[in-house]
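Have a look at the structure below, then the notes.
Every protein chain but one is kept in place in this view of the complex.
Labels run A and B following the written order; every chain starts at residue 1.
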Amino acid sequence: MLEPFQLPFVQRALVELLLLAVLAGTLGCWIVLRGLAFPAHAAAAAAFPGLVLADGLGFAAPLGGFGAALLFALAVGRLAARERSGHDTLTALVLVAALAAGIVLASDVFHSAASVESLLFGSLLAIGPGDVRLAAAAALVVLAATWVLGARWLAAGFDPSAARALGVRSPLPDTLLLVLVALGAVAVLSAVGALLATALLVVPAATTRLFSDRVVPWQLATVVLAAAEGTFGVWLAVKLNAPPGATIAVIAGAVFALVAAGRALAPRATEATA
Amino acid sequence: MTPVLATVAHALADPFSQRIMRRALAEVLLLAAVGGTLGCWVVLGGLSYGAESLAHGMFPGLVLAALAGVPLLLGGAAGILVAALAIVLAGRVGRDRIGRDDAVAVAVTTLFGLGALLALSPATPLGIQGLLFGDVLGTSAADLLAGAALVALVLLALWAGHWRLLAAGFDRGGARALGVAPLATDAALLTLLALAVLVAVQGLGNLLVVAVLVAPAAAARLLTRRFAPMMALAVVLGAVAGIGGLYLSYYVRVAAGASIAGLLVAAYLLARIVAAASQIRKSSGAVAS
Partner (left out) sequence: MTALLEAGGLAVGYGGPPVLTDVSFRLEPGERIAVLGPNGGGKTTLFRALLGELGPSTGTLSVSGRCASVPQTERSRLDFPVSALDVALMGTIPGRPWWRRPSRADRAAARAALARVDLADRAERTYGELSGGQRQRVLIARALVQDAGVLLLDEPFTGLDATSAARLEALLAELAGEGRGVLIATHDLEQARRWDRVLCVNGRQVAFGEPDEVLTPEALAATYGGAIVTLPPTHPDPTAPHRVILPPHHHHHGPAR
């Protein structure tokens, strides 16, 4: 039963996932707290044409991805200050154009159509040491940033209008958060792909939010949950010969549904005991 | 002059000598008709996030239909029903702790992942690019017939229900006094939206379909001030982008669905620029006078 864990590529995948779990736990909670799910999705999906271009032109893929992702996160995130979900016509349409550009580049310009699926849904079992290093770096940066800026991100999220009135709100911490969202989106790309980034960055944090009332316990719970979901997902994917990124996404969603159902059916039992 | 005209005319007509292209043209016109009209309600009613969520969430339905060899329309319909249910449930669950939109994102990502799981698992993985990015050139006569029927239904419903939709959209609270129940009009619009997504997903695929539902109407809204011109312009923009996309695919050998989507977005960006420019001109004109 445990044979999958003896395979070297599985072991590498697990290391990657544990690092990404740290990311999912810290950054993911900020994303959910500040309502940045759509910007996170947009940043990751926007990376798709960047990756295809980088691949085709022969330079480091993460760079191409990060550039596009950053552009998107900043653009969308700024709008999120005004609109509730950060989803508005312009960004939604530009995102569609980015995806269209990506597929055109892949099919008709660089003829790399074969890699489209792994770019869109991840190739967790084929990651290299570069991907692991990127995940480690991203996790470290996010941890450090949380240490320094966490209180501010919390305050701004709690009452944006009051923060502004008190003159506390400098745009820098929030902008930095968006940069980190872009970084996180790119870091998870190799694992879950451009279209399933929210499976790691949003779903576990959303799940644990259902029973957490304080930020730090919430983040810890999310790291544990994300690690567990990732491990189980990889194991199941190897056993079933299924794509690992998608498997993790489905497991994460199923856990969310179970927790949500449990909360709805037995509210007192699942009350937070912060 | 005549030889130039003749060459241009030839270039314009040439693609449509093939039946595939003629069918694609019919499909594109259907998309423009439904996207331009219903799109006005999507844009005015703030339904674009809902439209996108439905389109992404229906993916497993499409995959199952393709795996089972069943018409895409049936799989799509089942997929949309499940997606709609998941979205409604997620919205309710999430509201107090996560925010409705983020809860919807969770549901949509999970469904989308399920579709990928189903598509990429079998020994001979499915060609999902057609499902994701559309397959306009693969439109069959049956697809056209079914599509035309659904589009006709949507157009009829929009025409008949226009004043009630208008009353509920304009003043939700006061609509009751006019005998219009906002919940009923909401439900009607969402149903029509689901039908439109079902039709359009064949040609544009589930990632790009939101373009035809949002871009033409959003562009038209920036350039018109009344409903009827807005709808008319939206349909025209949709048709122009669609036909342009077909020409691109024929002459430049670029994916048709992606070209159409790209041109739709380009039309919107152009409209934004034109609208902004006329604003600037208006305000500077006022200052000058």
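The working rule: a contact is a pair of C-beta atoms (placed from the backbone, for glycine too) under 8 Å apart; a residue touches a chain by one contact, two chains touch by 3 or more.
Predicted, not measured: the structure shown is a model, and the values here were computed from it.
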Contacts of chain B with the absent chain, listed as residue ranges = 44, 95, 99-100, 160-161, 163-164, 166-167, 169-174, 176-180, 221, 224-227, 230
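Just so we're on the same page, only the chains that are shown with their structure count from here on.
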So, in whole Å, the Cα centroid of chain A is separated from that of chain B by 27
Touch list for chain B against partner chain A, complex = 43, 48-49, 52, 90, 93-94, 97-99, 101-103, 105-107, 109-114, 116-117, 120-121, 125, 128-129, 132-133, 207-208, 210-211, 214-215, 218, 253-255, 257-259, 261-262, 264-266, 268, 272
Going by the contact rule at the top, pick out the chain A residues touching chain B in the complex.
-> 32, 35, 37-38, 41, 84-85, 87, 89-90, 92-94, 96-97, 99-101, 103-104, 107-108, 113, 116-117, 120-121, 195-196, 198-199, 202-203, 206, 209-210, 240-243, 245-250, 252-254, 256-257, 260, 263-264
